[in-house]
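Contents: one structure, followed by commentary.
Moving on, here comes chain A:
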Amino acid sequence: MPRPARRPGLALGAIALALLGSGAAAADPVGACLITKTDTNPFFVKMREGAAAKARELGIDLDSYAGKVDGDNETQVAAIETCIANGVKGILLTASNTSAIVPAVRQARDAGILVIALDTPLDPIEAADMTFATDNFKAGELIGQWARARLGAEADTARIALLDLDISQPTVGVLRDQGFLQGFGIDIADPKKWGDESDPRIVGHDVTQGNQEGGRRAMENLLATDPSLSLVYTINEPAAAGAFEALKAVGRDGAVTIVSVDGGCPGVENVKAGVIGATSQQYPLLMASKGIEAIAAFARDGTRPEATEGKSFFDTGVTLVTDAPVEGVESISAEEALGLCWG
Partner candidate 1 sequence: MSSQAEPTEDFEGIAARAPNRHAAFQPHRKGAMGRAHDLLHATPALVPMIVLIAAVAVFGLVLGGKFFSPFALTLILQQVQIVGVLAAAQSLIVLTAGIDLSVGATAVFCSVIMGKLVFDVGLPAPLAVLAGLIAGTAIGGLNGWLVSRVRLPPFIVTLGMWQIVLAATYLSSGNETIRAQDIEATAPFLQFLGGKLQLGGATLTFGVILMLLLVLVLAYALRSTAWGRHVYAVGDDPEAAALAGVDVHRTLMSVYLLVGLICALAGWVMIGRFGSVSPSATTGVIGNIQSITAVVIGGISLFGGRGSILGAFFGALIVGVFELGLRMAGANPQWTFLLIGALIIGAVAVDQWIRKVSA
Partner candidate 2 sequence: MTDPVLSARGLVKRYGRVTALDRCDFDLMPGEILAVIGDNGAGKSTLIKAISGAVIPDAGEIRLEGRPVRFASPIEARQAGIETVYQTLAMSPALSIADNMFMGRELRCSGIMGTLFRRLDRRAMEAFAREKLNDLGLMTIQNIAQPVETLSGGQRQGVAVARAAAFGSRLIILDEPTAALGVKESRRVLDLILDVRARGLPIILISHNMPHVFEVADRIHIHRLGRRLCTIRPADHSMSDAVAFMTGARTPPDVMEAA
């Protein structure tokens, strides 16, 4: 019997056949797992592509899993258990709930599996063997500094709206938000959460779930609070696009500066089109391919990846993208960023 494809993707009738015969190959290759928050966000799609390409190159057998929705811890736990049952060597994980996933991660590490957190550090960060991530605080800081320089004298009277991820305040959202505020020069009080700042320039925080629909709704809410806003921070570019729609609807799209984080291709296009003033670009593909390399090394001789100097994680880098560069903040143009973007 011929060995069917590992990922069935053909006719409906082929399901059963596709199930048959994906049994263990002759010489067991090194197995690895990639577990992302969802399989619909292009960021994770890109991450998966990066991991798959590298895995093919290194001859690693990669299985990918994803939660049903953002925040879905249960499915991720089940995925980790599956990986343990499958006897993989390493797991790359983008955790939906950074603290709730920890016991499952410990189980995997107890089974001798190298667990690398991608993009989002676990809580506590040392629950994973290593974290490959964007420095999200720095990503926020870059757009904060840019915005401050861009607004110039107006910065002192700015009216700022912050469009965050979720009321559960996932770490990534908190880091970007607080980084932005710090970069802009606002006292952030407790850096572990947003919403506790007392600066009068802040109009308010609202949540977007990181999508366009949520971005538009959150923007509308905050516009209702204060129609005179001048600066909008967004957790990511889909949220920024939604915010822009809301601003356009009330005719304030030209008067408000939007900043964001991510550097996905549609986002970079929006920088080019002037919808977004500046965005911090991160590199998911790099995270994933580095992660696969780390697993390969670990399988070969047990070496574990090391953190970037001065940080508690392996920094995969972040770059400011804008077509209106300001002095004192390094940046690349949207044109350049299009060559590096994902999604």
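With respect to how the candidates were assembled, all candidates are chains of the complex that A comes from, given by their letters.
In this text, contacts are C-beta pairs under 8 Å (C-beta built on N, C-alpha and C of every residue); 3 or more make two chains touch, one makes a residue touch a chain; residues count from 1.
Bear in mind the structure is a predicted one, so any value in this text is a computation, not a measurement.
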| item | value |
| --- | --- |
| Which of 1 or 2 touches chain A - same complex, any copy | 1 |
| Contact footprint of candidate 1 on chain A as seen in their complex | 6-9, 12, 15-16, 18-24, 39, 63, 65-69, 71-75, 77-79, 81-82, 85-87, 97, 99-100, 102-104, 123-124, 167-169 |
